[in-house]
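My structure is below; once you've seen it, I'll send some questions.
Only a single protein chain was left out; the remaining protein chains are all shown in position.
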Amino acid sequence: MYVAVKGGEKAIENAHAWLAEERRGSTNIAELSIAQIREQLSLAVNRVMAEGSLFDPDLAALAIKQARGDLIEAIFLIRAYRTTLPRIGYSNPVETGQMACDRRISATFKDAPGGQVLGPTFDYTHRLLDFKLAAEGEVSSAPESRPRTEPTPHITEFLKGEDIIQDEPSSDTIPGDLTREPMEFPADRPLRLQSLTRGDEGFVLGMAYSTQRGYARNHAFVGELRIGKVAVEMDVPELGFAIEIGEIELTECETVNQFKGSKTEPPQFTRGYGLVFGQSERKSIAMALVDRALRWEELGEDNLGAPAQDEEFVLSHADNIQATGFLEHIKLPHYVDFQSELELVRNLRREAEERIMPREAAE
Amino acid sequence: MSAQTQFSGGFQNAPIDAAHAFRAAMTVMARPGEIRTVSGSEPPAPLSVAAGTLLLTLCDPETKVHLAGATDTDAVRQWLAFHTGAPVSDATEANFAVGTWQELGLLSQYRIGTAEYPDRSATLIVECTDLRQAGAALSGPGIRGTAHLSLPDISAFQGNAVLYPLGCDFFFTCGDKVAALPRSTQIRAEG
Partner (left out) sequence: MADQQNIAQAARKEWMGLLARAPEEALMALWSKFEAQPSFDWIRSPEVGGVMVRGRTGGTGAPFNLGEMTVTRCSLALKDGTVGHGYVQGRSRRKAEAAALIDALMQTEAAGDIRAQVIGPLSQQMQAAKTARAAKAAATKVEFFTMVRGED
């Protein structure tokens, strides 16, 4: 039961003022600019864009500043903002095969055309704190080599020739949009992917890890991981043709999974797919693993009862804004609810005592 | 004097014009029988200012619009596409439909929503040659006692009200005037 009560206005106002002061921290320290956050905390910015489901680095940086670095709070701010945007339209599907790759690696084919391009990766760092960063200093610029000008083909294209990997036939089916229509189960794969790409990184990572540890075991290789920029093209009705409306950074992961065949499918490699805004490597690999686990039914596999195979479980709990909204609301005043609970427990105790007391009295 | 092009005829100040029109649309829908004026658009013929303004206010790339009868012209299609991005559809799929009562055709072809989602229904913008607070007697939510509105039909709207909570909702437009009839209103013929 909800009962409106008044009061606390002044306390709330003062709490907000203090929040603003605490957010700023000591004024002896220079204030962070949005550009600094965008440029120097870019992976946090990427996460906020991916889970906020809005590609706009400056806005994400602003949200991080306002949220004092609480990324889920920042994602909340972005989600709230994006609901105010009129929907201009839908882009044509991005051509990730045309990506200008900063990074492109394959764990399955050493000699893939286009090569293994490491990009600006944390892999192979020693994870030792670099105390030089504690002091200010400029970095030297990265070395350059002869740039690749031609597009880098997808690795799965090579397996396709042999017909040994499950195909992803192109279609023009208009996908459902969970920002417009509430999720209904069973959800098709496009809806699942939309839900996963904006899902909480920690949750998707945990789910993916569970499949590696044996819950809905599907042994995955990273067939390909690529990070880079792709152009976004949209049909513009007043022009009568499509134009590029911008360029976004994406991380794409395709896993190749062992598959011994099922009642309906021949033995072949199957695929999981991850595509995430920004440089979001861990998220896109995790997304691909969970995508693959959720495809058990379509591939004629058995339901092993693993959490990662249960789309209702995965998709209903992947969204950290839904989750935190429901979780955190229980700290807000529930005085009346609790009063009724209190009354109930007192009554139950009184009844229980009365059941015992008469006998004692008789003795 | 601004240059006239095939793209003219939209809101001059979209946020403000749309907010005014939306307020008027909400008001007439909440108070069946009330008549308000809306303006700000200059739609191509044969659309009235009120119908055009409602379309600009309510439609976007996710609302399918059915252009009934004479409203389905190249000029209207272009105007609608440029200013709202709304796709044109047939009556059975439409979120919004516009035309005269005759042109709109059988009410049974429009979406009435589902038990889970009664909102997945069509809103019809009915172009009228006359719009007055006279004729059919209306009662129900938003009406103190009885209201009157010059409806183009009686039995069809009564049939729609019976479907409640499913059914269609209606705007009636005439020049810059607009009135509305939600599915929750009871209708009685009155001389």
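Just a few scattered comments:
For clarity, chains are labelled A and B in written order, and residue numbers in each chain start from 1.
Just so we're on the same page, a residue touches a chain if its C-beta (ideal position, glycine included) is under 8 Å from a C-beta of that chain, and two chains touch if they have at least 3 such contacts.
For clarity, every value in this text was computed on a predicted model and none was experimentally measured.
Set against the missing chain, the residues A:Glu39, A:Asp70, A:Glu247 or A:Glu297 yield one that touches it, A:Glu247. Only one of the listed residues, A:Gly69, A:Pro175, A:Gly206 or A:Pro307, touches the absent chain: A:Pro175.
Of the listed positions A:Ala30, A:Leu239, A:Leu332 or A:Ile356, the one in contact with the omitted chain in the full complex is A:Leu239.
Taking the complete complex into account, A:Gly115 is the one of A:Gly115, A:Gly206 or A:Pro307 that touches the chain left out. Touch with the chain omitted from the figure is made, among A:Gly8, A:Pro93, A:Gly202 or A:Gly300, by A:Pro93. Contact between subunit B and the unshown chain involves residues 2-8, 10, 12-14, 82-83. In the full complex, subunit A touches the omitted chain through residues 49-50, 53-56, 58-59, 82, 85-94, 96-97, 100-103, 110-111, 115-121, 142-149, 154, 156, 168-179, 189-191, 193-194, 197-198, 231-234, 236, 238-239, 241-248, 250, 252, 254, 271, 273, 275, 277.
Here is the rule we go by: only the chains that are shown with their structure count from here on.
With each centre defined as the average position of its C-alpha atoms, the distance from subunit A to subunit B rounds to 40 Å.
The residues of subunit B lying in touch with subunit A in their complex are 7, 60-62, 78, 81-82, 85. Remark: subunit A residues 86-90, 180, 237-238 touch subunit B in the complex.
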